[in-house]
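Note that one protein chain is taken out, while the other chains of the complex remain in position.
This part shows chain A:
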Amino acid sequence: MAKRKLARAKKSAEKSQASEQSNGCRKSDRLTQTIGAFPQHIDDANHEDDDEDGYIDEEAEEVQEGDSDDQSDLEAYDDEESAGDEFDGLLDGAISDSEDEDEASDEMSEYDEGSDAGDAVPNFGEDDESQEQEDLAEVIRNSLSDDDDEDEYLSKYSATSEAESQSSLSSDLDDSRIAYYTTGADGKARPIYHDIDPHYSSDDSDIEDTNTIGNVPLSAYDEYPHIGYDINGKRIMRPAAGTALDSLLDSIEVPEGWTGLIDKESGADLNLTKEELELVKKIQLGENAGDVNPYENTIEWFSSKTEVMPLSAAPEPKRRFVPSKHEAKRIMKIVKAIRDGRIVPNKPKIRPEDELPIYDLWADDLQEQQPHVMHIPAPKMAKPTNDESYNPPEEYLPSEEEVRTWNRTDPADREKNYLPQKFSSLRTVPRYEDFVRERFERSLDLYLAPRVRKNKLSIDPDSLLPKLPSPQDLRPFPIKCSVTYRGHKGRVRAVSVDPSGLWLATGGDDATVRIWEVLTGREIWKASVGDDNEAVQSVEWSPARDSGILAASAGEKIFLCLPPIFDDETEVKGQELLAAGWGYAAQHGPAEQVNKEQPCKWTKPSTNLTSQGVDVVIMCRQTVKQIAWHRRGDYFTSVSPEGANMAVLVHQVSKHNTQSPFRKSKGIVQRAQFHPFKPILYVATQRYVRIYDLSTQSLTKALQPGARWLSSFDIHPRGDNVITGSYDKRVTWHDLDLSTKPYRTLRYHSRAVRDVRFHSRLSLFCSASDDGYINVFHGTVYDDLLRNPLLVPLKVLKGHTVVQSLGVLKVEWHPKEAWLFSAGADGTAKLWTS
């Protein structure tokens, strides 16, 4: 309400303003300006305003105060009335509404000060309520007279003013709006209207009317003296822009509220008062910019005070005067409980532990049950041993060295957590320092250590040993060395017994083939066959009993000899056999030669060799490592590992013919052997033993012993079992009916296995190794197909010495007896007999 009044007061003040730029200014400031310009009028207006409303309110005072405040300023700027004052007004427009009130209050206080010194403005004396108590009547009188004053003033002003005067509020007609006519630019009369005086109802003084030039950019008026038009269509003159000197002066003596900014809308300098700056600051900080008192007094709407006019006039309820039935019920319950003894008041305090009754927990006498499978009882503490005694036998006491090692080891790694000590008597025994800790650790173990059920084997370790028949029951087998054949220089690499079992042929690194009498160990015959001292790799008697042919290989040559140890008949037959081939070669030779180049050449030996008993020499391309006869004694195979596809050759003695059965190489061939009675050839490469059917010329089976490098193999006399020996210390037994994988893999040699051998009649076999031992086994193969072969280790023959990490190189069974011949790297061959 009060504000409204003020606004109206300002309005009226505005009316009195002569200049065109009446708008865009803030009320109070505008007021002051106008006052400055027309002090007397304003005074009048104030009078009018106050009196008109019949209110003497603070705003009115404020206005007055503003007057007094600005008095000096006004005088200072009197000269440049229009310019400077306009600026002020524009600047003010930049500040929001809220500031008004702020300012108002500020000004109020300022006024109070001013009023103290207020005698400077004597005019105010009459009006100021605070200064002089005026009669209400007087005020009314004044207000009555004001109406007239206003009219008077308006008419006067409009007449005198150069610009158009404002039309009166009371005029209703359109014509009446025209104040007067002037000649326009076209020379015609142009009506000049009264200023629009809005009705009170259309009062838009709340709406800021700062910018009346619209959104037209100022640049559009660059050429004109004005910057736009106000609501009445009058020009708004450009505020005077200071000259360079002015601006310099401005910058030097900074006027109050100077900011250095230019108002965007009015183009004038933007000055801010102290209060305004404060306000800006507050807004920047996000504080409450309004005039809000955060600490207002509370109003106690509901208080202990009995109000004359209470909020509720209901009468006091009955329940306030009657004892509660519910409470009575509850109390009775308690009383009853006390009477019954359920509640004992002031019961004497007992320790809670004591009041817990102890009773027979196991009164039900359950039968003991098997604990749950998943329950693992905690292991009991280990029982103390002799060395924990306070007085142990002296041998338990640790030596100094033991004490030192005990001290050095980490407590967690110690086998026992104490050192045995001896005390002479019980009274000298001190406390045990770690007692609490040990019990604590036991507690930790009990609840923290993961438990696992460990089934402790309480068996006799010997029960793990397989049940085997005693070797004593499997006799005969070789157990001792009865004859040693000495004579070779260097290793004995090959050994062979003639079918009659009387003569032993050996070959060695000294490039000789020797024949010994088996029983006596006497050397009977000797032939140095190897040229260039090439070692004799293999020596094999022909299985044909009546021929007496001995095949030996040294280097790339195979020698067929007829040692002069048999009777004439045998010798003649042998010579015939060997000689027949020459004839055959003569007859069929050319045809063969046409076919292909021969893998071998059958030649007649030199005279030197002939004199030694060699009848035929077969020249191969690579070093021949092994020879194996066919059971009839007509064919034999030779193996030369480097020979690629020519590694295995089959030689026919009767025709002096050599065939190479394989077109492609299958790897490095180690051994080759004929089946004991079938036309089958077994060929061992590094990893496999391949079985070829010679009649169909096809591969029937490939055994996989699982060894890295086979050294040897042998075929059971029945032909359906094979043993292999390998350089990686393994001996395997293959049952050909079962699988290509071994039936048993045995590992007992500590060095590479050099040779394995079946006995041709007895169920014996043996393996020889570089560790110098020969292991003799019993191996029964049953006719019943469901029964697996029975293998029984019988004896370890120890006798050969290991020379340059080579032990026993070759073994051979006696054809009839359970005797074993072995050739060792120590330059001897041995006969092992039962």
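Here is the rule we go by: a residue touches a chain if its C-beta (ideal position, glycine included) is under 8 Å from a C-beta of that chain, and two chains touch if they have at least 3 such contacts; residues count from 1.
Going forward, contacts and distances are computed from a predicted model.
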| item | value |
| --- | --- |
| Missing subunit (named according to UniProt) among the choices "E2 ubiquitin-conjugating enzyme", "Translation initiation factor eIF2B subunit delta", "Pescadillo N-terminus-domain-containing protein" or "Ras guanyl-releasing protein 3" | "Pescadillo N-terminus-domain-containing protein" |
| Hidden partner chain, touching residue among A:185, A:245 or A:374 | A:374 |
| Candidates A:247, A:288, A:443 or A:520 - the one touching the absent chain | A:443 |
| Residue of A:219, A:346 or A:472 touching the missing chain in the full complex | A:472 |
| Touching the absent chain when the full complex is considered, from A:183, A:284 or A:425 | A:425 |
| Sites on chain A contacted by the missing partner chain, in the whole complex | 352-353, 356, 358-362, 365-369, 374, 376-378, 380-396, 418, 420-421, 423-427, 429-440, 442-444, 446-452, 457, 461-462, 464-466, 468-473, 475, 746, 748, 775, 791-796 |
